[in-house]
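And now, chain A:
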Amino acid sequence: MQIKEKTRIGYYPGCAITMGSSSEEYGTSVLRVAEAIGPELEEIHDWNCCGASSAHATNHKLSTALSIRNISLAEQSGFKEILAPCPMCSQRLIISQKDVADDEELKKDVEDAIEMPCNGDVKILNYLELIKNYCMDEIAEKRKKTPKDLKIASYYGCLLLRPPKVLQFDDPENPTSMEEIVEATGAISVDWELKTNCCGGGFTLSRTDIVLKLTNDILECAVDAGADAIAVACPMCHANLDMRQKKIEKEYNRKFNIPIVYISELIGLALDLGPISLGLNKHFIDTESVVNAFA
Partner candidate 1 sequence: MIEALRKKAEELLRSNTVDVIYGYGEGSTPERTRPVFITKPEDVNKLIWNKYCVYNLTTYLKRQESRKLGKPAIVVKGCDAKTIVVLIKESQIKREDVYILGVTCNGVGEPLATKCKACDVNTPRIYDDLIGEKIENKEIPFDERYAELDEYEKLSEKEKWDFWQKQFAKCIKCYACSSICPLCFCDRCIVDKNQPQWIDPSAHPRGNLSWNVTRAYHLAGRCINCEECQRVCPADIPLNLLNKKLAKETEKNFNYRSGYNIDDELAMATYKEDDNQDFIK
Partner candidate 2 sequence: MEKTLKKENFNSLITGLKDQGYRTIAPKKDNNLVTLDEVQSADEIHLDHVQTNNSIKEYFLPKTEKILSYTLEKNKVSIEEPEGFAVKSVVFGSRPCDAASLPIMDKVFNWDCSDKFWVERREAITIVTIACDKCDNYCFCTSVGLAPDSKEGSDVLLTKISDDEYLVETVTEKGEGLIKGLETVFSDPVAGTPDRQVASVEKKFEIDKIKPWLDENFAHKIWAEFSMKCISCGACTFVCPTCHCFDIVDECTMSKGDRVKNWDGCQFKMFTLHTSGHNPRSTQDQRWRQRIMHKFKYYVEKFDNILCVGCGRCSRVCPADMNISEMLEIIATEENQKE
Partner candidate 3 sequence: MAEETKFEPKIVAFLCNWCTYAGADLAGTGRNQYQANVRVIKLPCTGGIDPLFLIKAFERGADGILVSGCHPGDCHYNSGNYHARRRWNVFRPLLEFCGINPERIQFSWISAAEGGKWVETINGVVDTVRALGPFEGYQKINTIGPDASSESSQT
Partner candidate 4 sequence: MGKKIGVFVCHCGTNISATVDVEKVAEETKKNNPGVSYTTTYKYMCSDPGQKLLRDKIKEEGLTGVVIAACSPKMHEHTFRNAAIKSGLNPYHVEISNIREQCSWVHPDKPVGTEKSTDLVRMMTEKVRKDKSLKPIKVHVTKRALIIGGGIAGIQAALDIADGGHEVIMVEREASIGGHMAQLSETFPTLDCSQCIMTPKMVEAAQHDNITMHTWSEIESITGYLGNFDVKIRKKARSVDLDLCTGCSSCWQVCPCKKIKSEFDMGLANRTAIYIPFPQAIPSKPVIDRENCILFKDARKKNIKPNDSKVCRKCIDACPIAPVKAIDYNQEDEIIDVKVGAIIVATGFRELEDGLYGEYGGGKYEDVITGMQFERLASASGPTDGKIKRPSDGKEPEIVVFIQCVGSRDPSKGCSYCSKTCCMYTAKHTMLYKHKVHHGHAFVFYIDIRCAGKGYEEFSQRAIEEEGATYLRGRVSRVYKKGDKLIVLGADTLTGSVVEIEADMVVLASAMKAQDDAEQFAQKLSIQYDKDKFFSEMHPKLKPVESSSAGIFLAGTCQGPKDIPETVAQAGAAASKVLALLSSDELEREPVVARVDRQLPPVFSTCIGCFYCQKVCPYSAIESEDIKARDGSVIKTVARVNEGLCQGCGLCAATCRSKSIELDGFNDEQIYAEINAVEFN
């Protein structure tokens, strides 16, 4: 559904993609796209960690309180919706909202902890949802560049879709929202099998061998399907596919050299925003081929 006038949406960057963090290029590209075609994003004042990292594994109440505090802050500044581009944050926020709604006692404890009421009727959006809800027409209208037969494999990973009962976003087994956005930018979507397979996620440090195996399968499948690049919407996926690619090539002595781009960067290129401003220079695998396709 397209909302014409500029609506104010709370922007919750989270630790991974805020300025100066390891995946800041995702954050900057999101902001650049928003400046170009809206909607108006306003960073939530005094936001704190969403509790996704180790917190939710060790202390459930702490991680819930951390998330709910962000939501209450947003509520107080009048936001009806919050964008959390990083799926780890959006998943944590949604699950906390549900936990508090289901457990009266937890809600009381959390409210005491953060000294703020939380009535939890703010909607948490992930980046794909935001684009589909607000920007599909804008991209079509404002697109300046059309890439020459740039074949993109859309990779969703897990946190955007699972657990399906709680997140209720797209079809958890066979999602299509990212493909629609890719096609809106003029690129060609490639049909491949492992777009919802796990990339090894949190084991990136503790069990790198598993990450390499899983990520190798994903890269192999994308390349076999003829993709020129893989689009992602999650800093963790990007880290494992982009940063680890060289090591995988060494481990499985295969040549991939397939660039991993954020979907926001892809949209940025289609809107002819400068590659540097989109952070395309900060990738391990050179994104030269993608930038040229838009030339």
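Throughout what follows, a contact is a pair of C-beta atoms (placed from the backbone, for glycine too) under 8 Å apart; a residue touches a chain by one contact, two chains touch by 3 or more; residues count from 1.
Picked so that all candidates are chains of the complex that A comes from, given by their letters.
The model shown is predicted, which means the values in this text are computed figures rather than measured ones.
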Identity of the candidate that touches chain A (this complex; choices 1, 2, 3 or 4): 4
Residues on chain A engaged by candidate 4 in the complex (per definition of touch): 171-174, 193-194, 197, 221, 224
